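Every protein chain of the complex appears in place save one, which is left out.
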Amino acid sequence: MDENLIPISFTINGEKVSKRILPSLILIDLIRDQLQLKGTKPGCLEGECGACTVLVNGSAVNSCLYMAVNIDGKEILTIEGLSSIEQPLHPIQEKMLEHGAVQCGFCTCGIVLTTKAFGEECKKEGKIPTRKEVKKSLEGHLCRCTGYVKIIDAAEDYLTHPSV
Amino acid sequence: MDKNLNIIGKSKPKLDGKERVSGRAVYGHDIELPNMLHARILRSQYPCARIKSIDCTKALGLEGVKCILTAQDVDVNRIGYKRDHPVLKKDANCQRDEIAAVAATSKEIAAKALNLIHVEYEEIEGIFDPFEAMKEESRQINLHGKGKDLYGNKNIAESFHYSHGELEKQTKRSKVIVSRRYELPRVTHCCMATSNITADYSTMDGRLTLYASTQVPFLYQRDMAHALKMDPSLIRIIQPVIGGGFGSKLDMYPFEPICALLSIKTGKPVQLLYGREEEFLASPTRQTMIIDLTSGADADGKFTFREVRITMDNGAYTSWGATTPFVMMQTYSSLYQVAACDFQAKAIYTNNPFAGSFRGYGNPQATFSIERNNDLLADELGLGKDEIRLINANYPGEITGQGLHFKTCGAKPALTKVIEASNFIRKNREKHKGRYLKGVGLASMLHVGGGAKIYRSDGCGTRLKLDHYGYLDIITGSSEIGQGSETVLAMIASQELGIPMKHIKVVNTDTDVKPWDVGVHASRTSFVAGNSLLGAIRLMKQKLDRKAAQLMECEAGEFLYENGLIKRDKKEIRIDKVAREMHFGSPNELCIVEYFYEPESSFQDKQFMGDVSGNYAFASQAVEVEVDTFTGNVKVRDVYVSQDVGRVLNPMGLQGQIEGGVATGIGYALTEEMIYEKGYLMNPSFHEYKLLTAVDMPDIHFYPIETLDEAGPYGSKGAGEAPLIPTAAAIANAVSNALGIEFLTLPLSPEKVLKAWSEKKQNELANSQSI
Partner (left out) sequence: MNFNIESPTSKEELLNCLRNHQSGYFRLAAGFTDLLIELKKSKTEELTVINLSQIKDKQFTGIDIQPSGIRIGALVNVAQIGKNQSIRKSFPVLQQAADALASGQIREVATIGGNICQASPSGDLSCALVALKASCEILKMDGTIRHESLNDFFRGPAVTSLQKNEVLKSIVIPANQTNKLKSGFIKIGKRSAMECSIVSISYHFQLGADAAILHSGIAIGAVAPTVIFCREAADFLHKLNVNKIHETDQLKVAELIQQSASPIDDQRASAWYRNEVLFNSAKSIFEQD
């Protein structure tokens, strides 16, 4: 069995990690089961709900449809990587709380990360997104509790105040 | 009421929001215990089959498999309130039936083991239509059902009959009578976290700890004990953070005792998590209903009577879905003033999945039928759809035919508000041309607002502990499932005791610690747990007042609690100091109190007469839609919601409940449906079962009505279920308004809408040619 393991090296939340993994390992299982980062949530494991969203080299992807072998040499950011001792919450997270966008919270972490990636993309392009674009940026996330309105409000508030 | 509310009525973020938004909150899926095994359930290959044999030899031979259970291996009681549901099945009665369960050292091995279990089935033709099931010659579907003795038909699982007023007389008085058959689809909760449980049995002391996402921990403890033939006190329920409830976690389902049994047999912790497909296949549903409703109105537009016959598809076993008539009959008897009502509902066994409870508890279905008929009555009478509703609206002081007493009632203000805000009267008359046609629709609802006495107690206990440093623990029987009740409790305590929110902790997840409560249902938590907390606070204040008076050397009596201080006139003392002095001074005592609150609502009698709830919530919604006549797609543009909430406790939390409810209501109206063919679920994934996305959401305009009902904390009423109840009805009315077509079923899928539209066009063409 062991000779089948594939060595990979990557950075996760700023830390360098090297591992030997099963070839068919999926990123979400690496993150949750092996690295014990439980903030990445399994909502459907079929690319439909977005609860498992993480950033790979800054882009939001579904970790349930991403092969672990393909993170070799890349940078991963999970929700845990947004918190530091000095700054426990990222401004997006503050906005989510301020707007009441969190109910059961199972969908929230993925949404925070997608919004971060989208914010960075907007910054790069020097644009301030419209509400319609904000909604579109959230299309890959399902939320059963909130009806999305407060999530959209929070993301819009963050994305249209880029200085914060 | 008290004008100096500085916390209540102000928006407060969720108490443990930071944990949830940062990924630190521990949900059931995140629990890992040392030596934990992973379980999987083998479900039936057929919706209806005799099981001739089960061979587990191969699976047991797989390295890492620790235990396999089948019906033969366990000594357990049947579950469900009708006790008609075996935990593991000897024969298959629906597609979700649990045939065997495996515990293994990894998820992968458990999954592999399932494939190695060999079951020999003899398939039987199932019965999937409730009318078919009721026929004399049909076979008995659930052998534990008592329908034959109780209701005269072997396949009736539950039956209700209620009536008030003189039906015959009112029928004669009616100027118009409308009769329709409505069919409502089967939908499901789609909690973002799938069902989960972790069981940890100790062979040392025989105690069982369950990390279970239940909304009703104390009933669950009792049900679990009954199933496992155990002493309830040996079972401890710990509720992890729950990723969505909506009624789905109101009952105990077979997977839970199964997981417990695996832990008991192996002596190790065992975890069972559903995948999404399994969640669709095996978690509860809102049942399909066929509603035959006849309603009448007199020449002035006053409602005369409602006669309703409801046939519910109960599925193969009985869960709480069968009891939704309790709620529905209130709506038929008392939503708007109705002189007479005759209500019959039957839950019929079929080989479909069993029906659970779902936010709204039958009320969305009932409201849909009534509000569709109301539009038709208005049309026949030549009255406005707003007018007919205003004429019949419920009013303060009303005691309805069923005996519900509306001590306060915001029905008319709510209706008036949404009619104005949506510009309903003008828009309802507007005719549109072209590809996109607009329409508006109106619907109202009535729901219990102060709990509902359906169990022997509808109460809630609270224990309060003020420590030496002025921090408060609220140990409450009630549960948090994402709805924000914890935050409201902390706000109440902060308001009353002048303790800052960040010094307050709510402890509510452990049956070994918390006092009894019936659970999260019937929009009751803020009401019942809030009142219980207020009772406990009264006791604690008595204690603190007494001590403070002693310490400040002033007369006993009431003090002002503010900013961590207890004050009167110019004198003040820190609350923590009072708590310390209480402990260290004489007579040495701790600042701990306990209170149990039981709402005054009454148990209904055998005829279902009685005032079941502490108070009642009223709401109206007006919806504007745009129908694309090229594709049949319905776009909801604006939803106007006005709701009698008694008093707004936490505006932001309330608004979130409203928006979430409306979104679920839109899904029910337009896209959601579990498609079953001969007992097989055809769309068990988010790919085929369509939930709305952010892009689909309309603007939601919310206008709370505050009626300050004496019974509720600060005058508030329960609000959690109401927002989704009238939405589908209002949307259906709006689509009818846009197209001039009647719809009798949900969801209003693009295909259904387009089909109706092209039939209408063809008929118009045929008519114009024949002239």
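As written, the chain order gives the labels A and B, with residue 1 at the start of each chain.
Assume a contact is a pair of C-beta atoms (placed from the backbone, for glycine too) under 8 Å apart; a residue touches a chain by one contact, two chains touch by 3 or more.
Just so it is clear, the model here is predicted, and its values are computed rather than measured.
> Can you tell me which of A:9, A:34 or A:59 touches the chain that was removed from the display?
The missing chain is touched by A:59.
> Could you list which residues of subunit B touch the chain missing from the display?
108, 115, 435, 630-633, 671, 675, 682-683, 687-688, 690, 692-696, 749-751, 754-755, 758
> In the whole complex, what residues of subunit A lie against the chain that is missing from view?
Against the missing chain, subunit A presents residues 4, 6, 22-24, 26, 45-48, 50, 53, 56, 59-62, 65-67, 69-70, 72, 114, 117-118, 136-137, 139-141.
The criterion applied here is as follows: only the chains that are shown with their structure count from here on.
> Distance between subunit A and subunit B based on Cα centroids, please, to the nearest Å.
30
> How about subunit B: which of its residues touch subunit A in the complex?
11, 13-14, 17-18, 20-27, 29-30, 32, 189-194, 241-246, 275-276, 481-484, 652-653, 655-656, 658-664, 685-687, 691-695, 697, 700
> Please give the residue numbers of subunit A that touch subunit B in the complex, ascending.
Residues 36-46, 48-49, 51, 78-80, 82-83, 88-89, 93, 96-109, 112, 135-136, 138-139, 141-152.
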